Structures are given as structure tokens and as C-alpha cells.
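All protein chains but one are shown in place.
For clarity, chains are labelled A and B in written order, and residue numbers in each chain start from 1.
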Amino acid sequence: MMTRTIRGGIALSVGTPCDATTETLRLPQTIALLGEDCPGLRPRLAVAEGAEVSAGTLLLEDRHRPEIRLVAPVSGRVVEIVRGPRRSFDRLVIEAADGEARVFDCSAADTREGLVALLVEAGLWRAFLTRPYGRVPGPTDQPDALFVTAIDTRPLAPDPFPIIARRAGAFARGLAALRRLTEGPVHLCHAPGRRPEAPAGILPTAFAGPHPAGLAGTHIHHLHPVGARGRVWHIGYQEVIGIGHLLETGRLWSRRIVGLAGDGLLAPDCLETLPGADLNALARGRLGPDPVRILSGSPINGRPARWLGHAHTQASVLRHRVATGAPDTRGWREALVHWLGRGTGALIPNALHERAAPPGILPIPLLRAISVGDAETARRLGARELAGEDLALLTHIDGGETNYPDLLRRTLELMEATE
Amino acid sequence: MIPLLPALARLAPPHGQLPALLGLALPMAFVLFAEGGGLLLRVGLLLAVIVGWQVLFARIRGQHFGLEGMTAAILVGLLVPPASPLYQLVLAISFGIVIGQLVFGGHGRNILHPSVVTLAFLIFSFAAEGYGQGPDLPLFALVPAFVLLLGSGQANWRILAGALFSLLGLSLLGIGDLPGLMGSGLFWLGLLYFAADPVASAATNPGRLAHGLLFGLLAGLFATAGSILSAIVFAALMAGIFAPLLDQGAITVNILRRSRRHG
């Protein structure tokens, strides 16, 4: 078993994360599935507003790619379906209620085709993401390797080790199933000294160091780089628990373990809750006196949201900087300081950029290339092996004004189009 | 470089001109003490001209600007002789700030430091005025600048290390006066503010080492033939022009390593 020490990286101190050794059960009334989690989805709805659904019922699928299926994670009633611009899908809100979960037929899951069909049917296929480009893979695609991320170095993230330890059986079962999906190695990436129980044939590797040591991109760079060619998949540890649970019981695992932390809370908490949970309900009664912002995800890669994102295992509650919200309420002194410190908005190189950069990447030339959509230079500088979350730390360093993950996404789209 | 003390973190944030301005406080105090209030008049005039140009360009282009004009005004005001005619300073700073910074799109998009361009313009144009002689700054006056600029990550240590390595090499060959340069506060001012300027220097780590080496080599060679300030200004000018080329070299090496690694 190897330990890789990541050089560079920045240990952010934004508060204390929750203590993952104890979980509190807190189930909200409503959950939602968000269109932001499936970019480029062309929805075909399978239910209407007001329909009663049970856990595992198909809600909508992609018209062009049937392997991308959104199923109901819990039983209940569909309360609201909101469409977005240009016939896209914004959110589908379900009011959770007790009910029978749908039972899936797991008998054929010993073969690869059977397992793939089962995962697609249960809506768990979209937990896999390819690298490069971060898309959901096709059901017949073969990856060169598979990565399971069982380490989380994002600020305020809960420690995966105790969470996995409490569900060790399901996790091991999920890992064993993953071995059938690829001919290549299955890497289990974890923190040093915190290795989950894994069946034979899984390759565990410890990654030591500050963020971004816990990101899938870092692991892929060190263990199985995908530069000019090659394709790997990665998946998070809670989704693997979900796969294992499905194979054991035939029903969906209707839970997510979420670390709720941030300086806007009275105390951080590790919650066992529903996927897509209403964050307002989760944070209610635990907020401090100041106005807060609630983000789904960590303070650096999170987005302001009402509901928990699909792959997110944490939610951040941060104190809002401006007291009453409107810029006009700033005093003239603060306005002057803001006016003086605004700057031209250009990228000023700093030693921190080199530390926050993804491994093997020159940060300043890459950021300049993606800021203007220079796909060719970005590709040569290694943008192909990156996903948005790898650049979130760089955005944080630059004050959060320029959204580098978003710029990278657009440049990757340009690169994909010309490939 | 992560600051060691929380107080340092507040004074030396990674972005903004605060570390640079605070670092210039002690040299300014020293020159003020040596020369008198003329320094403030000079700096004020330079600042007014700079802000005038910045506002004009900001309005035409719809962009903002920050406090970098103040840093440029203080640097030029410190380094010109007290008896410089004001119209020459106005002309030079206009040239420096417009051609050196604003036409490229403002701070962060320029290739050369505007103060370096200004001083080079003055040294070239008005030889009789003695623009190449800088003030005599003691070494301790630059200690806050050193700590703040390195602590905030704005001045990269690689540039300083490269420059010192070059100077050491030159002195081993018998060229140049290493102790004289190292003990001169003016040299460290040039090293920290001109050579290690985050925008005008190289943008990749190997490029920064090469940039430092080049700057040290040129400064050491030029210093044998002229004054320290003129050596620094022209070394910074030339090294700054070559910085993008050095970066391109580092980028090419990075690309080759990646293609060899991934196949």
C-alpha cells in the first residue's frame, strides 16, 4: 500500500468541520432533484405534478441518452416540477412520505451487462463521471481504470472513514461490484491511516497533504494520468455505499450523510438525511444571530442553493459579509476602501497560485488560456485532465470574483467539439 | 508562502497594493528625513498625473483601476534627484504609465513595470540631470518590504534567489562588487519592486528562476559600468522583455514532460 504525499496545496482554515463519528438523523419534509447537477440534460418527464412515487420510480430521463435516469430517491408525492430556459429542467420537488420502495431485480448483477443494466435502471449510473470532460459514461464504454474517492480534503468536509466504517458491508459489496465494470485497476483513494475495509483486487492508496490531495483529479494524475488519450471513471464513496446497499437489499439507499458546518451555525453537525434535502430545513434551529448564506457543498466549490446537490456530501452555512444585503447600505468608508481596492480585474500572479494549482499544471498560463477560450493552448497545458472542482481553489485565492471552474467548463466544451 | 503570524496575514494579503505600499513607508521616511518636503510635492504631482491618465483610460474602456498608481508614483518620486525639473517628471511619468501600462489594458496586463519605463525614459532623455543616481538607502529600510512582499507571495523568492546566484557567479569570476550591491538598500529596492514585480516578471516557477538569473547577470554587469540605479533599471527592462520568452520555455518543457508521461 502506497502513501503519496502531495506537494503544495493550501490548508484552508475556515472553521471546524463536523465530527463524523456521530450522526444525527434529520429528515426534511421536501427534497429536490436539480437540473444543475445534470448539465446538458434533454428531459423527458415520466411523472406529472401531484403523482405519488415510491423510491426508485423513474421521474425523468434524457431523451438522447437513456442511461441518464433520474429516479425518486424517496417515496412521496411530486409537489412541483419547474422547467428552465430552452426546455431544460430546473428542479423537481418531492414531498417525502413513508411508503414502499420499489424492489429491483438483482439476480443478473453477476455479469457486467447485468450490473450495468441494474445500475442504469436504478438511476445510479449517473454517479460515475469520466475523466476527461466529466461526463456520464455510456453503458457500453470501458474505462481504463476506476477511482473511488474515500478521502475528502475540502474545507468543512466530514471525514469519510467513520461514515464508511458504519456501513462497511455495503461499501465492500459496492467495491466488489465495481471490479466487474472494468478490466483495469480499481483504485481506492483514502487518507493516510484511514483505510476502509476493501475486498481483494482493490488497490488502496493513501494521499497525504492539504487540499487538493482529496480531489479525484489529483488521484488520477498520480495513479493513472489521462493526458493525450485514455479514459477513467471516478465515483464517490457514498454512491458506492448506495450501490452496495442496492445489491444487498434490492432497494435504493435513501440516505445521504451530510456534514453541516460553517461560521453561521451554532455548532457543526453530521447529519443522516435524504438525498437532495431541503437545506433550510436542515439548518433550521441551528443558526447563529447573523444573516447567513447557505451553500450546497464546501465554501470553495459550493453553490448557493436551497437543496443539496446530487454528489455533495456537505453543506456550508456562512456568515454573510454585507449586513443588510444591499450594497447601498455600505458606509462611505467601506465604499471608498472597496473603490480603491477594486483593481482592473486582471489575473495577478502570486506564489499562492503555484501552490493551489492542480498537480503538474502551470497555473498562470492555463488560467490565461481558459479566460479567453484558447482551447488549443489549454489542451496542450493539460486542461484535458481537469474538471471544474480542480480549479475551485484558484478561484478562492483570487477572491472569488472570477469563476475559473465555469471558464474551464466552457473551454472543455470547445475542446470536446474539436476532438 | 503562508504568513506565519495572523497580523502579517492582514498586512500582507496576496492581492492588492498594501504590502508594496507599506514596504515603501520606511524608504520614504528615510528620504523625507534626508531631503525634506520636496519628496511629497514630487510624489503628489506624479500621483495626480497618473490618476488623471488612469481615469481617462478607465472611462474610455469601461474598466476599473486600483492603487498601483500610488506605488508607481512613490517609486519614481523616491528615485529621481531632488532638483529634477517638474515638467520632465510629468512627461516621463505620462510616457511610463500610458505606454508602460495603460495601453495594454491596465495593471496586470502589462509586460514592463511602468516605473522602470519611466526611469529608463528619464535616463535616456535627460542625461545631464543625473537621473541615474538614486538616493542612498540603508539596508534596514528595505526589511519591511522584504518581509511583506515575500510573505504575501507577491515577490517570488525564486527571482531573488536567481539574482543572488548570478551575482555570486559573477563575483567568483572577479566581475562586480557583490558586497557593495548586497549592502545597498537601493539594490534591494530594485530587486524587490522591479525585478520581482508579480506582473512584470515571469509567470511560471522555472521561468522565475531564469528571470532572476538573467536580472542578476545583467545588473551585475551593468553595475560595473555605471551607477547602481541605472544598472537596476536597465537590467529590469531587459529581463522583463525576456520574461515571456523564458515563460514560453518553461511551458514547452511542461508540455514535453506531459506528453512523455502520458504517452
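Criterion: a contact is a pair of C-beta atoms (placed from the backbone, for glycine too) under 8 Å apart; a residue touches a chain by one contact, two chains touch by 3 or more.
Definition applied: contacts and distances are computed from a predicted model.
Taking the options "Amino acid/amide ABC transporter membrane protein 1, HAAT family", "Twin-arginine translocation pathway signal", "NADH:ubiquinone reductase (Na(+)-transporting) subunit D" or "Lipid II isoglutaminyl synthase (glutamine-hydrolyzing) subunit MurT" in turn, only "NADH:ubiquinone reductase (Na(+)-transporting) subunit D" matches the UniProt protein name of the chain that is not displayed. Although one chain is not drawn, the whole complex shows that of B:126, B:146, B:165 or B:242 it is B:126 that touches it. Note on the undisplayed chain: of the listed residues A:61, A:121, A:278 or A:374, the one touching it is A:374.
Among the residues A:231, A:306 or A:319, only A:306 touches the chain that is left out of the figure. Where subunit B meets the chain that is not shown, the touching residues are 85, 88, 99, 103, 121, 124-129. Hidden from this view is one chain, which touches subunit A at 293, 303-306, 371-374, 402-403, 406-407, 410.
Rule of thumb we're sticking to: only the chains that are shown with their structure count from here on.
A straight line joining the Cα centres of subunit A and subunit B is 43 Å long. Per the touch definition, subunit A reaches subunit B in the complex via residues 10, 225-230, 340-352, 354, 360, 362, 364-365, 380-382, 397-399. Residues of subunit B touching subunit A in their complex: 1-2, 14-16, 63-68, 105-109, 152-154, 156-157, 198-199, 203-205, 247, 250-251, 254-255, 257-259, 261-263.
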